[in-house]
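One structure, pasted below without further comment.
One chain of protein is taken out of this complex; the other chains stay put.
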Amino acid sequence: MSLSTQSLSPNLPPDTQREMLRRMLTIRRFEERASDDYRAGKIYGVVHCYIGEEAVAVGVCSALDRGDRIISTHRGHGHCIAKGADLNRMMAELYGRQTGYCKGKGGSMHIADFGIGMLGANGIVAGGIAIVTGAGLAAQMEGKGGVAVSFFGDGASNAGPFHECLNIAATWKLPMLYVCENNMYAAQTPAAATHALSDVAARAAGYGIPGVVVDGNDIFAVYQAANRAVDRARSGDGPTLIECKTYRWRAHTERRGQPDLRDPAEVEMWKSRDPIAQLEHQLREQGYLDDTELQAVERDIMGAIEAAVTFAEASPFPSPEQATDDVFAA
Amino acid sequence: MSLSTQSLSPNLPPDTQREMLRRMLTIRRFEERASDDYRAGKIYGVVHCYIGEEAVAVGVCSALDRGDRIISTHRGHGHCIAKGADLNRMMAELYGRQTGYCKGKGGSMHIADFGIGMLGANGIVAGGIAIVTGAGLAAQMEGKGGVAVSFFGDGASNAGPFHECLNIAATWKLPMLYVCENNMYAAQTPAAATHALSDVAARAAGYGIPGVVVDGNDIFAVYQAANRAVDRARSGDGPTLIECKTYRWRAHTERRGQPDLRDPAEVEMWKSRDPIAQLEHQLREQGYLDDTELQAVERDIMGAIEAAVTFAEASPFPSPEQATDDVFAA
Amino acid sequence: MRELTYNEAAVEAVAEEMRRDPKIFYMSTDPIGPLLREFGAERVRATPITEAALTGMAIGAAGSGFRPIVDWRQVTFCFVAMDQIVNQAAKIHYMFGGQVSFPILYRAAVGGGGQVAAQHSQSPYSMFMNVAGLRMFLPSTPHDIKGLMKTAIRDNNPVISFESSRLMTRKGPVPDEDYTIPLGQADIKREGSDVTVVALAWLVHEALAAAEELAQEGILVEVVDPRTLVPLDAQTIRTSVQKTGRLVIADEAGPTAGFSAEIAAVVTEDGATFAQLKAPVKRVCALQVPIPYSPVLENHVFPDRQRIITGIREVLHGRRSTAAA
Partner (left out) sequence: MRELTYNEAAVEAVAEEMRRDPKIFYMSTDPIGPLLREFGAERVRATPITEAALTGMAIGAAGSGFRPIVDWRQVTFCFVAMDQIVNQAAKIHYMFGGQVSFPILYRAAVGGGGQVAAQHSQSPYSMFMNVAGLRMFLPSTPHDIKGLMKTAIRDNNPVISFESSRLMTRKGPVPDEDYTIPLGQADIKREGSDVTVVALAWLVHEALAAAEELAQEGILVEVVDPRTLVPLDAQTIRTSVQKTGRLVIADEAGPTAGFSAEIAAVVTEDGATFAQLKAPVKRVCALQVPIPYSPVLENHVFPDRQRIITGIREVLHGRRSTAAA
């Protein structure tokens, strides 16, 4: 297991770095809006926000090609946006509309876009790990250099499929990244109470694969680790386990009355390590970003989100009878 | 991970060492008889023989007290006998009789004797690991210094429950031994084809617990590793993973026509490393055993097995209606 | 009598039993606050998200003299533990010849209506009914859940407590004194002579509302709540149908090979009951589809009082049944 420490911006074109910022900001603004609309009763069921963890999804997905495949968790918006999902169809799905990614059948916990290699959010903890490992196997069999990425939480890392899949991927040298988003909690339960060791990455040793711990709030650290792992995967050397230490800012879900037993000081400490503010700061330092540009980006994003809401609201609900469509494929 | 190499007999009284030999020999002779009787149609279903691996069960169980609990696999006779099960009731169970351990309901794959802390053979690969981990939790809550032992194969070590339980046991410091019987095959599939690393014990590092590789054909090596792990468990320091490298001499099951794709030279090599012959040799070298004594032991064992068969044959089959008993406890 | 919610009644049952018997302990990925505060982290354990391990550990602990409770929380999370449920918990007493008992309570919330989509809206109790060796119940009131849960905790077998998500915050009278309700005893929630509605959980209340509405037309509906799924009180159901001659089964689950099918079979395979049956049986169930997210879709999938009324009218007119919905 090796430890990547905080890195300065790598050799990335300024445009790429600004695009990273834009994606992270899009995730944040999208979810701020989604949670408002959830509380307003326009979005149903349950919504899990990714806010605070944006550097993980964007850092990893920035190292991927469009043809590469990822899978997400119950906390899926960030991965969708990072992989390039359409905000309109995302918002329409949250609004339960026919034009949503899942025609209103999935909601927040099940947004998928196979067209861009986003194999879906998944409501079962660790439920996606095997699925995306199958996508990794497919990539290997296709022989076109594709890779597949499993995002999962610290909570999921204790579940059986994590172990089963790491072993298979290591044994078959599948082109996989296993990206643990260690936000230190599984719902209310602190990781320290459920993990024998504080580093999930330590488990990589048991399968003879690299296990890397990175600062998940430092997008360049995440990006560099992902990039190395992607190179390794594309070269046929097999999977890498990347553990991103990060934190969720909001409660486990947006449900009203949802308890949040975490120490407010801890939450504040992590907010002071905002991955977006950090990147913004770095971009400014390098002269890649100024107030005007930032405002333009913010305006763009807010416009896109407004447009997504408008699209969603203008879209029809499915007709009741469509409930019986899509049980089986033709 | 530390490697225990072949050890000479530790500070064990000669009687204890002879008892180890007796137990190993009992397992072997019992199974030789069981497989004969299986082929003769007196034993039904499926029988998996432990022959060649006797030093593991006996070495580990020699480090346990009667109140300690173990769980077994589909290959269960060895663990039963090592923990002190009654041969009569074992044989009667194989014969499908009312006097068997399970009243004829279980057969070879399900012999259990909770009275001596033998929590059962189990037909599902890795199916017993969680159960016995619960016994370890019970032992911890009882606070009387009891330990619990999970026996499982190299095949089982890839399954989810192995990982889930190791993590829980390590986190809760449960008084557990996880004993992997690495006989290099899961049915026809070589471990090399299904394990990223050759040592299962390497996985212990991921949970911050000791992982020990021992020569599973050297009963003293097994015993010493088990003893250390039992001490650790009883002191409240938590679990140990012990991997015993060993080999099964016979086909995966006794079923006629059962393929055995292993290299005959490999089988012969391992037969030359017979754990029983090795212990016999060591006992002779130390002057703890001579031909007369060995013949007496053999006679004893054969007598006990003959008696068990007689007992089984004299026992009635269950009545058909007993099929509906024992679905629920009173 | 004081009123408690369904959920409070369940937690009270657990707490009372835990006070009574120190061998009881509780495992869950997210512990219930009041239980944790009263009994501490040793007896109310926050666990990793490893339902398979917890389900199996309960078996081992039960076989070692404890009386574990495992809270799967949503039933959907127990599918990762299905091997431990089907192959171990259900069979271990039997396959070991009854040599030791395994007192375990498993808890699982079931049902839909929360717009949480297919994975989180399930009512799969029928799958468990099909497995020999498991007892299970699904109550409709705070009173029933408390009494049944206490019985289940004292039972020496694995018992599954299925609990209706839709009813969690619904209030009802719960006696102050200690009481239990035996497993296997149906409850006639309303008497009537024209048609029997066998309903579960939330649909008991929908059936009662349907009965109330139809009473205004002079149609007398008997509402039977089986409460326990295994063992099933077939006799009470059969007796009711012998009286009314007509049967509607209302279930929030889909029909196929489900509870509703079992009730249909239990009634139509019994000569005395079959002899009295005046119309085809009618299943009023969820559509046989995964549960969709969008409220307009979700509402279409689930049965409700209106569909029960339609079903009742159908069997009253002896009309030919169409789909299972």
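Labels A, B and C are assigned to the chains in the order they are written; within every chain, residues are numbered from 1.
As a convention for this text, a residue touches a chain if its C-beta (ideal position, glycine included) is under 8 Å from a C-beta of that chain, and two chains touch if they have at least 3 such contacts.
All values derive from a computational prediction rather than experimental measurement.
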item	value
Displayed chains contacting the withheld chain	A, B, C
Full-complex contact with the absent chain, from B:Gly52, B:Gly76 or B:Gly155	B:Gly155
Residue touching the undisplayed chain, where the options are C:Phe25, C:Tyr94 or C:Phe302	C:Tyr94
Selected from C:Pro48, C:Gly192 or C:Gly254 as touching the chain missing from the view	C:Gly254
Given C:Glu12, C:Asp83, C:Asp187 or C:Glu206, the one touching the chain that is not displayed	C:Asp83
Full-complex contact with the absent chain, from A:Leu94, A:Ile168, A:Ala226 or A:Leu283	A:Ile168
Positions on subunit C where the hidden chain makes contact	52, 76, 79-80, 82-83, 85-87, 90-91, 94-95, 117-119, 122, 124, 126-127, 129-133, 230, 232, 253-262, 264-265, 268-274, 279-283, 288-290, 292-293, 318-321, 324
Absent-chain interface as seen on subunit B, which is shown	44-46, 96-97, 102, 104-107, 109-110, 122-127, 155-156, 158-160, 186-189, 193-195, 259, 317-324, 327
Missing-partner contacts on subunit A, residue numbers	69, 71, 100-106, 110, 112-115, 119-120, 122-124, 127, 129-139, 141-142, 148, 160-161, 164-165, 167-168, 171, 325-330
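Definition applied: only the chains that are shown with their structure count from here on.
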item	value
Chain located farthest away, centre of subunit A as origin (C-alpha)	B
Distance from subunit C to subunit B - Cα centre to Cα centre, in angstrom	41
Interchain centroid distance [CA atoms averaged], subunit A/subunit B, Å	45
Between subunit C and subunit A, distance of the C-alpha-averaged centres to the nearest whole Å	37
Touching two or more other chains - residues of subunit A	158-160, 193-195
Residues of subunit C touching at least two other chains	47-48, 50, 52
